[in-house]
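Only one protein chain is missing from this complex, and each of the others stays in its spot.
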Amino acid sequence: MSNAPADRSALGSVRNWIANIGRIPRLVIGALLASMFVGAMINVLMPGTRPATVAGIFNVSFVESTLRISVPIVFAGLGGIFAEKSGVINIGLEGLLIISAFTAVAVTHLLGGDAQSAVWIGLFAGVLASTFLALVFAVLVIEFRADQIIAGLAIWLVGLGLGPFLSIVIWGSVNSASISTLNTVTVPGLSQIPVLGPIIFDASPIVILMLVTIVVSWFVLNHTSFGRWIEASGENPSSLDTAGVNVHRVRYVGVVLSGVLSGFGGAGLVVGRAGRFIGSGQTMIAGDGFIAITTYLFGNYNPLGTAAAGILFAGLDALQIRLQQIAFIPAPSELIRLVPYVSVIIVLAFVGYTRIPSEVGEHYESGEE
Amino acid sequence: MAQTTQPPEDDTGGGTDPGPAVKMENITKRFPGVVANDQVTLEVERGSVHTLLGENGAGKSTLMNVLYGLYQQEGGTVYLNGQERNFQTPQDAIDAGIGMIHQHFMLVDTMTVAENVTLGNEPRKWNGLAYDAKSAREAVRELSDRYNFDLDPTAKIEDISVGEKQRVEILKTLYRGADVLIFDEPTAVLTPQEVDELFRIVDELTEQGKTLIFITHKLGEAMEISDDITVLRDGENVGTVDPETATRESLAELMVGREVMLEVEKEDSQPGETALSISDLVVENDNGVRQVNDIDLTVREGEVLGIAGVDGNGQSQLVDSVVGLEVPDEGTVDLYGEDVTDISRREHIERGMSFVPEDRQARGLVMDFDLVENALLGNQYDPDFTSGPRVDWEATRDHAETIIDRYDVRTPGADTASESLSGGNQQKVIVGREILRDPDVIVASHPTRGVDVGSIEFIHDQLVELRDEGKGVLLVSSKLDEVQQLSDRLAVIYEGEIMDIVDPEEVTDRDVGLLMAGEVPDEYGGGNE
Partner (left out) sequence: MSDRQYPAPVQRFFRFFVGNSVVERILISIAALITAVIVSSLIVLAAGYLSGEAYNPLEIFAVLVNGAFGSPFDLDSARLFTEGWSPVNFSMGTTLKETTLLIFAGLAVAVAFRGDLFNIGVQGQLVLGGLAAALALVWVAPFVPGGLVGSLLLIPFGLLVGAIVGGLYGAIPGALKAYADANEVITTIMLNTIATGTAFFLVSAYFADPTLQSVKTKAIPDVARLNGIIFPQGGQFSLVALVLALLATVGVYYVLRYTSFGYDLRVSGKQAKAALYGGANAERMVVSTMSLSGALGGIAGAMWSMMVIGAWRQGVPSIGFDGITVSVLAGNNPIGVIPASLLFGVLKGGSNAINFQLGVPPELVAVLRGMIILFIAMPEAFRMLGNRLGIKPSQAAVTGGGGDE
């Protein structure tokens, strides 16, 4: 994709990835930056007024909370890219998030719930649980030719069933007891940089991990052989097969990666921010897994665009929370929350921009034409 | 399974000629009910272009798939450079230096030329961690330059022309070190200019010592490009000829052969008024290429208008436009003087147009459904089988049983799922259903493809009977003997255009063969309308 730009300069590659993240995220990022700028101007020019109060929402802490809220969405979105690009649509991301969030809390709790080491082990246990469930999904769709949508649905329902059930078993309630969260990592010196410092260098390790994962995912998909195979596996698996690469193996890796990353998303949510598992209703994940699917559709399967979309949706959520705190704005917060969903439909129907890999959902067997 | 054959001459002695690049000896390959290759022997000289010529279904692709490791032969031996080789998988064949350029490109549209060429064998950097895009580009550019392919390694597949895509496919085989390149109908998807370009590349490749095998049914290009031509017919090698000395006539004869004709008894036609008239019809594909190019045809009552032609010359698009499954880009279709170009498929049915589709298992029948339910397909709004929104299953069952009786459908009963019927019986169900609709016009597309001999005769008789009842019949077939025997007038289609309309009684096989290949014969044996 972006590995062969005509312009090899640094500026050129920046321009190149901006061109690649998808039209919608580009638009939205632009709008966001513009509104932040306007907000800052209002703040400076008319301090203390009502507009300034509104504009004051957009501060460093807003960005921080947006990033924290975005953890499950972005991780699951990145994971979804790997699965879907390889030709397997994973609508079970929601279930993977639930199971990893629950497992992380449960394991941490069983290890005492307080020690940082217990929290870290909980994190990885959550990742493991999600990975295992994703592996089950992979076996179902790749080995047993299960319908990808129904199997994905099953993964969601399994997560949705197991999380609350086991919560009651352990804590006697669908909501867990509290556990510690991971300590903030502060990089001395760098954290003093204005704006960027507190956001990136004085942050939850999960947020830092997320930012790193975004870049690594982008690198893997765009600059490795494996990235080429993933793409070929989803677009024209027989081209990969005739080139001597095992399509099934590539798809296994793609799906399992979606489990690993969703695991970091779900477990990261609880060990990074929430500190407990909430299992009532649709659980604390509350549709983040489905929003994750929309983020990569928005981001055109590019990790950078996907992350941007995820952060944007999280920002809308953070905004809605803050708007509720401003008395003089009768914000229909419920409607703001719907913006991502409505925009996905508009994008799918009227922009028709996102190109879904052509063989997604199709079982592939070597030798079939 | 493989017959024991003399081991090839020991070629360890330095300097001895290892023999032909490819030698296939007495290859036999059967599929259920068909012998696709019957003791076929083929020798391909190193550095030559060898064409496998034959009609569709003659066994050309099967033979090459055996060579490429996709199929395992039941008998016979394959030699590569004098050594006995039997490839179990395409990967074995690729490793041995054989490359196949498929008719359907195995390319990833969203990736660049360089990425596609190197897929699976990517150059790496950073200790194998990263894909080395630069080396890939350079390697592909270097290969492209060496063979004058004129390809931009950084272009995306979806942005390049069909001819360029084909060159990417060729580059893929060269990148993997192929010495023997198999081209499966390479010109089928190309424009004439692109064909010229391909032939230039073919020369380039042979000059550099590559061995090329061409699969085609177009004799013109076979004559133009080949060093040797082997003609296959009905799974047999009917002769290997030198294009320098062969004539088009002799090749056409070899291809078409003197098949045992199933004689169709029929009287002279008594054509009445015009039933179906097609004027200035144009159908373009998504890329704007004309697949039906300005066709004018009329079918009169009481006559069979045959359309002869090699598959893929626009017949499907023409038929779909006539029966209401596709709206043509230009032109009109009139049924008894009324414009039916834009009306729905359902209205076509209601106005008395029956259609025997070429793909019976996808269109003509619902494979999971039994014959009763299939008897309703297309009749589900006919008052004979419905009352209001309700389907009259009793009437439909009677209808299915009528079809089974009258059209000699061999089935355990009307409750049998159509997928468990043989191809011939499936086709008889469709033909019966379409004829019993009492149409004014019937369009039959390859009505006897994959049908056993007995059923062929039966279907032919039915079509003639319809004609005699004063219906208009539009018959499309790539079987020359079939269209020639059944038609009262014979139109030959080539690349979306009607080459000519001839009298099938008078015209020779050879002349029709030439017209089908896009050649205009010097003179006709018969009356030219």
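To keep things simple, chains are lettered A and B as they appear, and every chain counts its residues starting from 1.
In this text, a residue touches a chain if its C-beta (ideal position, glycine included) is under 8 Å from a C-beta of that chain, and two chains touch if they have at least 3 such contacts.
A quick note: this is a predicted structure, and the numbers were derived from the prediction, not measured.
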Candidate in contact with the missing chain, chosen from A:Ala76, A:Leu97, A:Ile155 or A:Val245: A:Ile155
Which of B:Phe87, B:Phe149, B:Phe355 or B:Tyr494 contacts the chain that the document leaves out: B:Phe355
Candidate in contact with the missing chain, chosen from B:Asp196, B:Asp280, B:Asp384 or B:Asp415: B:Asp415
Contact with the hidden chain (one of B:Ala155, B:Leu325 or B:Ala395): B:Leu325
Among B:Ser48, B:Ser277 or B:Thr386, residue touching the chain not depicted: B:Thr386
Contacts of chain A with the absent chain, listed as residue ranges: 91, 95, 136, 140, 143-147, 149-151, 153-162, 164-166, 168-170, 174, 279, 281, 287, 290, 293-294, 297, 332, 334-335, 337-338, 341-342, 344-345, 348-350, 352, 356
On chain B, residues whose C-beta touches the chain left out of the figure: 325, 344-346, 348-349, 355, 357, 359, 361-370, 373, 376-378, 380-381, 386, 389-391, 393-394, 413, 415, 417, 419-420
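By definition in this document, only the chains that are shown with their structure count from here on.
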Averaged-CA centre spacing for the pair chain B and chain A, given as whole angstrom: 48
Chain B residues touching chain A - in the complex, by the definition given at the top: 70, 90-91, 94, 104, 106-112, 114-116, 119-122, 124, 129-131, 133, 137, 153-154, 172
Residues of chain A that touch chain B when the two form their complex: 1, 3-4, 6, 219, 223-225, 227-229, 231-232, 235-236, 238-240, 242-245, 355, 358, 367, 369
